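All protein chains but one are shown in place.
Chain naming follows the written order as A and B, and within any one chain the residues start at number 1.
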Amino acid sequence: MKVDLSQWHPVASSSDLPLRHVYQGQLWGHELAIWRADDGHVNVWENRCLHRGVRLSIGLNEGSELRCLYHGWRYANRTAGCTYIPAHPADAPARTVCNNTYQCIEKYGLVWSAVAPERSFETPVTLTDTAPLTLRAIPINAPSDLVQKFATDYPYGMVTHKSDTSMTLQSGASELQLFFQPVDSGKTIIRGLLIPQPVDPIVALRHHNAMMTALRDKIELAVSGLSPPRAIEVEFKPVAKDLAQMPNINTAGPKVEFRAKVAKKWITSQNVMAFRLEAFSEQFPTFQPGAHIDVSLPNGMLRQYSLTNGPGQTDHYTIGVKRDVASRGGSICLHDDVQEGDVIAISAPHNNFPLRRDAVKTILISGGIGITPLLSMAQALKAQELPFELHIFVQTKADLAFPEILQDLDALTKIYMGLSPRATRNVISGVLANYVAAQHVYICGPGVMLEAAREAATKCGWPDEAVHFEYFKNSKEIDDKTTFEIALSRSALTLQVPAGKTILQILRENGIEVPSSCEQGACGTCLMTVIGGEPDHQDVYLSTKEKASNQKIITCVSRSKSNQLVLDI
Amino acid sequence: MTQHCDDSVVLNQWHPLSSFNEIVVGQKHRTVLLGRSLFYQQTAQGELFVWSCDNVSFVLPTKRAYGFLWTSLGIPPDELFAVEEIDEPDRQNVATGVFGVNVSFGRAIENFLDMGHFPFVHTGILGEEPHTEVKEYDVDVSESRDEIMATRCRFYQPQASLASEAGADVDYIFRVPHTNCALLYKSSPGYEAEGRMDVIYMFLQPMGPEWTRAHTGMCVIDVANSYESIRYFQQIIFGQDKSILENQFPKRLPLDSRAETPIRADKSAIAYRRWLAKKGLTYGVIPSI
Partner (left out) sequence: MKLYDYELSGNCYKVRLFLSILGLNFDTKPIDFYPGREHKSKALLSLNPLGQLPIFEDSDAIFCGSDVILSYIAENYDKSGFWYPKKQRLSIDNWMRIADEITATASAARLHDTFFYDLDIDTARAGAHRLFRILDEHLWFSEKRGDDWLVETPFPTIADISCFPYVALSEEGGISRMDFPAIRRWCDRVKRIDGFITMPGIFPTSKAA
């Protein structure tokens, strides 16, 4: 029997895919994990978690993510991208950890797929726009060419059409369409459609079920003396080279490699404009809560914005931009110049603020526009029913962004309006007062609030590892007038850093790849280890303890107090 | 089902056949090792015999070690790996049962070394959400002893000791002294101060490249827990792992680094795969491309 991996076949009935279930299918020996997400989208994935090869069909469909039963890795609806690895809760998994997927289309009560399609799905010529009755599928332990041969005698009517993969029988004004799904070399599933829907569907379903069962028994009797054919050998695709190695620090700088359409632009609160960005033909990469994207603006600037998306919302990115008259012009450009329908360039999501999901309780504290990454976190925690509190500090009610998302989080949210800095500090101290082990706090907001919160956390006994923060900007003035040397311990290279240039720039000018994002000393992406010399810290990212240890440096803004700094690269 | 084995690495080794608890004196027992059907018997005088079912004159060497009958289809080394704890007089060495599992021995060894699955597969026993973190641990491959050690392993266990309700981090040491045998060491309750450890082991008998007979046991100082409760606990753990192991593909352990996606928690598994590849092992594995 000839194996043609490019053929499209039905691999499941729509009714095989209730919510929160995973269907196990197979096509030409390739096992499939087929599941319907809560948003209706049908996923057809290779039935194998790329971590250790465990079947995804025994995994858990949690509505917007599929969770592998072995180690709990979570994969997003649509993209099959990994969103969380429980063994390393502090790391955002590389966005390219992705299970293998197959194209699929749901039509006529069936889900169609192909192992290696050469063309996109074409409706079989015999199907028109009617709503057929989907019959009960019958698996038969025999090869599909043999099953088709026997099926020509199916007691219904004349065979009016035959193809490699299907057969049509006509009886008066009704038609029975049979599709032969080649499961493996020795197994076929007959999937039948009755057109039009008969008056009494149950009677028809029972009738054809009995007829097909009889056909099955006949065929299986015919092959019973023969030895079963050898199963089709499936080659497993090797994993991408970078994923096959132990994870390394991502060494790419900000790249805006995607074109996105501004699908919607709306005022979500006083001074905050929301943007819904959608991809053109390709799928956006998976994000994790806390992630941000780099957005390339028409005025030539590059800015970072956090995603507010909830879990499984993988068909768009939503960001919120606060209009800041004192800014260098990025927010004004987005508010005034970028319109619905415009196309802008964005990067894939980066995550320096990943959400751990192994805390006994998570506390989220936001000030102003700092709400954006915390909204994504809160929605993820809520979906997984993990305990959390969301504390929002704003000036007035009119400043509450994304009220529609807040509405769903209502019960777990406390809003504080118009508090003075001192009162804010007191509230935060109260919120952080009773630290117990395995709690985590995430803070995002203006620099002053972040400083106050970090101080309060330390005072209340929170260990550094449990306190996570994201600065949107570094409002300190950078003094870049010094000149110094940097020695690269592993490359045996010594470089001069003159006034007006940063360590980051000098490294890049010398061919050394360093990752970066905000390039203002706020996000921590360009962090490096120092093994000699005294850094001149000008960032807002490192803690007081970290700065005092002189073992770390934020290379985009910080400089050196000593003549030479030795870096561990 | 059974395929001929021509891999000298596994042929020239000792492999377990049965715990002595399950050998009825004077009765002929039958099993399969590396695709070959074998008979084994213990006489009333205590003599041990292992021979091929197809060829009565193909008699195999025998060894009695750690409560099990071992044999070899080739020329094994003089000694089996050492497990010093077994000779200590105040211990109980308990065979906790032999189970069939439809997967290669390599997959079963990796599962034994893995901690990341504790909260998901052994929920409430060896691990519990949200305490899922696998903290950094150390792996050493000793050339001289030809074994793999994973040390400084720790994982949160709910109800870590019989004394308390609370969970705590438990320290583990994993050891692979043989291509298909693995041991786990953990603090013996009540003997933490002396640094004495209980040993939990799995000696695998490869029946076929994708079919394994797992001999399990423990060597413990414990007197508070009776034999029954120890055995009970071990069987639950194996029962939970079996259904996961049988759903892994490919069934043979892939040795190529590009077959699957490792994370830092998989260090011991990666070391094991490299160690097998270095030995040139071909049975029950998919060699590197």
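The rule is simple: a contact is a pair of C-beta atoms (placed from the backbone, for glycine too) under 8 Å apart; a residue touches a chain by one contact, two chains touch by 3 or more.
Everything numeric in this text was worked out from a predicted model, so none of it was measured.
Listed residues A:Q26, A:N351 or A:N474: the one in touch with the omitted chain is A:Q26. Checked against the full complex, the candidates A:V44, A:L60, A:L243 or A:V497 give a single residue touching the omitted chain, namely A:L60.
Across A:P18, A:P196, A:P463 or A:G532, the single residue that touches the chain missing here is A:P18.
The chain not shown here touches chain A at positions 12, 15-16, 18-21, 23-26, 38, 58, 60-63, 67, 69, 136-137, 139, 202, 205-206, 209, 213. In the full complex, chain B contacts the hidden chain through residues 19, 21-22, 95, 97-102, 213, 228-229, 231-232, 235-240, 242-243, 246-247.
By our rule, only the chains that are shown with their structure count from here on.
Centre-to-centre, using mean CA coordinates, chain A is 37 Å away from chain B.
Residues 31, 47-48, 50-55, 58, 69-72, 85-90, 97, 236, 238-239, 241, 243-247, 357-360, 386, 438 of chain A touch chain B in their complex.
Listing the residues of chain B that touch chain A in their complex gives 110, 116-117, 119-121, 129-134, 244, 247-250, 254, 256-265, 267, 270, 289.
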